[in-house]
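Following: one structure in C-alpha cells, then a few remarks.
One chain of protein is taken out of this complex; the other chains stay put.
Letters A, B and C name the chains as they come in the text, with residue numbers starting at 1 for each one.
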C-alpha cells in the first residue's frame, strides 16, 4: 500500500509529536511523583518504550515511521528515500517534536515556552549518544533485514535498554533532542548542548549503516525489497 | 465466528468489570504498599496494561472487546455497529464497570459504596483526557487497519504510556470513569468532575475518527472487512 | 507430537518447581533489597509473569503446562484428561512445588524447612482467591478457544495483573499455595490458612469453566481439537 506525501508527512508529524509528548509528559509526571530518580527514570522509560511500539506499528505502514532525522539520513544515504522527501520528512519530524512538547506543557499546565537548563555535555555524553544512535540504527537495519514485522518491538525494547545503559539516557534522535531543548523539565537538555548531541547522533547513525552494510551483506536479494516487505 | 447479542453483552459486561476491578484494585494495593506515588502509579500501570492485553485477546472474538463507550460511539458513527446494539453495549459497559468496582471493594474489605473526593478538573485535565482518548481511538483504528491481530498489544501498551504522559493519567473511557467516581481510593474521580472528563473523552474519540478517516484512507478495500478480519 | 506419561509428569514437576522457585526466590530477593513493599511486589511480580511465559512456551508441548491442580481439575471435568492421569499430574505438581521451594531456600542459604507465619484468611482473601482463579481459568479456556499460541503470554500477563488487583496477591494455584506454606518469607502463607485458599481456588476454577462453557459455546468444532491445535 502506498500513501501520498501529504499523508506521509502528517504521519511523521503526528508520530514524532506523540513520541515527544510521551518523553516530556511522562518525565514531568514521574519527576513530580517521586523523590527517587531511578523510579522517575522507570516512569519515563516504560511509557517511552511502549509508545514507540505502538507508533511504529500504526504509522509504519503510512510513512515508514522514522520519527527521527538520523534514521531518515541513513535511508537517504542508502538511496531508499529521495533527498527532497528526506528533507520534508526531517522538517515534519522537528515540527512534530515541537508540537508534542507544547501539548505536554499545556496538559501539565506549565509555561508553554521554556528553555532547558539541564547540562548534558562532555566526552562521556557524546560517546553515549554515538553509542545509543549506533545501536538504534543497527537495530533498525538488521531488523528490517531479518525480522521486518518485529521492528516496532525491537525499537521499543532497544530504547528501553538504552535509556539506562548509556550515560546520556539515549536521546538518539535529533528531532526529539531539539524539542527537549525547549522544556525545562526532567527530559530537558540545555539548548547550547544540542550541537554536540546532534553531531554525535548523526555520527553513530552513519557508523551503524557502515557496520550493518558489511556485516549483513550476504544474500543477493536487494535490501530495499526486504525493507519494503518488512514495512508492510 | 458470530456470537449472539446475549453473549456479546455478557462479554462487554465481564470485560469491563475485570478492567475496572484491575484499575481500582491495583490502585488500592499499590497505594497501601508504598509512600512513593510514582511507585504506586507503576503498580497501577503495569497491571492495567497487562489485563487489557488479556481481555481484548480473549473477549475480542466474542464482542469486539470495546469495554468503552467512546469506542462504541466511534464504531456507531462509522456504521460498524447498529445504534440499538451500541446502546446495549454502553449499558453493559457501565454496569460491568460498576460491578468491577464493587468486587474490588469487597476483596479489599472496603466500604462497598463510596464516592470519590479526588479533584480532577480544569483545562489541563480536560486537554489531557482529549489527548488520551484521541490517541487510544487512533491506535485502535489504525491498528485495525494495518495489524488487526496486534490490537490487544497496541491498546495495552498505549494505555501503559498514557497513564504517564497525560496529566489526567488517561481515564480515556467514560464507563471506567463513571465506576471510578464511586471509589474513594487511588483511582477515584469526584463525581462532579465526571461530565468534563466524559465530554473530553468523546471529543477526543471523534477527533481521532476524523483524523484516521483522512490519514488512513488510501486503499479501496472496505475498512469494515479489514476490521472483521483483524478480529478473527 | 505426543510425549509419554513419564516425560509429561517430569515436565509438570520441573515446571512447577521452577515456578515456585521463582515466586519464593524473587520474593526473598525483593524483600531483602527494599523497604518499600510495593517495590518488593514489583520485584516479585515481574519475574513471576516472565517465567510463566517461558515455562508454558517450552513445556506446554510436552505436558500441556498445567503446573496447577485447579487447571488439571477443570480439564478433568471437561474430560480432556483422564482421572488417573489427572491424579498423577496433581501429585507431580505438588512435589515439584515443594522441590522448587527447597531449592530457593538453599540458594538463599535459608533454613531448608520452614513454616510460614503470614496470616492470609477472611472473606476478602477468599473472595480474592476465587476471583483470581476464576480469571486465570477463564483466560486459559478462552485463550485455548481463540488464540492457542498466545496462551503463554495471556497467562503470564494475567498473573502480572492479578498479583496487584486481588487482595490476596493471586496465589490461584493449590500446588503453589502448598509450597508457599512451607516458606516463612515474602511469599508465605500460614499452613492453617491453606484450606480456605485451596477451596476458594477450586471454586473459582469451576465457576470459570461454567461461564466459559456458556459464553464461548458457539461453534460446532470440538473444543478439545482446538485446544490441541493451540498447543502445537
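The rule is simple: a contact is a pair of C-beta atoms (placed from the backbone, for glycine too) under 8 Å apart; a residue touches a chain by one contact, two chains touch by 3 or more.
Everything quoted here is computed from the prediction, not taken from an experiment.
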item	value
Where the missing chain makes contact, among the chains that are shown	A, C
Touch list for subunit C against the chain that is not drawn	1-4, 7, 10-11, 14, 18, 21-22, 24-26, 29-30, 33-36, 39-40, 42-44, 46-48, 50-51, 53-54, 57-62, 103-104, 106-109, 156
Touching residues on subunit A - with respect to the absent chain	36-39, 41-42, 45-46, 49, 122-124, 127-128, 131, 135, 138-139, 142-143, 145-147, 150, 153-154, 157-158, 160-169, 211, 214-216, 218-219
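What we mean here is this: only the chains that are shown with their structure count from here on.
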item	value
Overall pattern in which the protein chains touch one another (line/ring/star/complete/other)	line
Rotation in the CA alignment of subunit A with subunit B, degrees, nearest 5	90
For subunit A paired with subunit B, centre-to-centre distance based on mean C-alpha positions, whole Å	28
Chain centre separation in whole Å, for subunit C relative to subunit A (CA means)	40
Subunit B residues counted as touching two or more neighbouring chains	36, 39, 42, 46
